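Below is a structure I'd like to ask you about.
In this view, the complex is presented without one of its protein chains, the others remaining in place.
Let's look at subunit A:
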Amino acid sequence: MEPLLLVKNVEKSYKKSVNTAKALEQVSFEIDHGEFVGVMGPSGAGKSTLLNVLATIDTPTNGDIFIGRDNIAKMDEEKLADFRRDHLGFIFQDYNLLDSLTVRENILLPLAIAKKKPAEIAKRVDEIAATFGISDLLDQYPYQISGGQRQRTAASRALISNPKIIFADEPTGALDSKSATDLLESMSSLNEQHETTIMMVTHDAYAASFCRRILFIKDGRLSKEITRGNRTRKQFFQMILDELAQMGGAANDAI
């Protein structure tokens, strides 16, 4: 079976007056359908750049990115917008909810943009809100609910259109440990039960331990890859901490 996401020799460089700074260099990897992949690395290693490039928010300088059969590195802007709408879901650290819309309206926005029928939209919103336990909050505004609830709203919005792949950028970054655990468990169960493919960027080893596989990135290059296999989450967590300690510098970031 062909991989869901195929990244081939992706490079990203920023022009800075004289010399060009490379944020990504020769990055290649694959993600299969139903995987839960974490991307870790020290600050400034290029994690977010990689995610933005894969998420079609930014364009790579060189290389190819295939999601299914589509090469998103070669699409024009209008097509990319449609592609994002139909196939990708996003969860961001700062939620990125629209504060003039209610929770319900925030969640249904992607379906509204895709011009789905109102009845269908209403049904999907109820389902997804139940999954994330925010059914009671649907008519509140984002500023009336807590950070954890906001992030679950954002996750619901990301998932409502049944995307091929979910990109999560430090989703637990602004959450307390209880809310973070709730969110990670929801994501984990979505991944296991509905085979939702998730790629999550994080520098938090605890969050990363919920993944099945982790890619380490350093100075714009992929440096290492570890898989959880049959280990328990706690064992995997320890393994990640060891790995970070070996990479050096990033250990401070992890805690």
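One rule holds in what follows: a contact is a pair of C-beta atoms (placed from the backbone, for glycine too) under 8 Å apart; a residue touches a chain by one contact, two chains touch by 3 or more; residues count from 1.
In the analysis below, contacts and distances are computed from a predicted model.
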Legend entry - Chain excluded from display, named as in UniProt, from "2-oxoisovalerate dehydrogenase subunit beta", "Putative ABC transport system permease protein", "Sensor histidine kinase inhibitor, KipI family" or "Ion-translocating oxidoreductase complex subunit B": "Putative ABC transport system permease protein"
Inset, instruction - Sort through A:M40, A:L88 or A:I165 and give me the one touching the missing partner chain. - result: A:L88
Legend entry - Footprint left on subunit A by the chain that the document does not show: 55, 57, 77-78, 81-86, 88, 90, 92, 96-101, 105, 108-113, 115-116, 118, 121-122, 141-143, 157
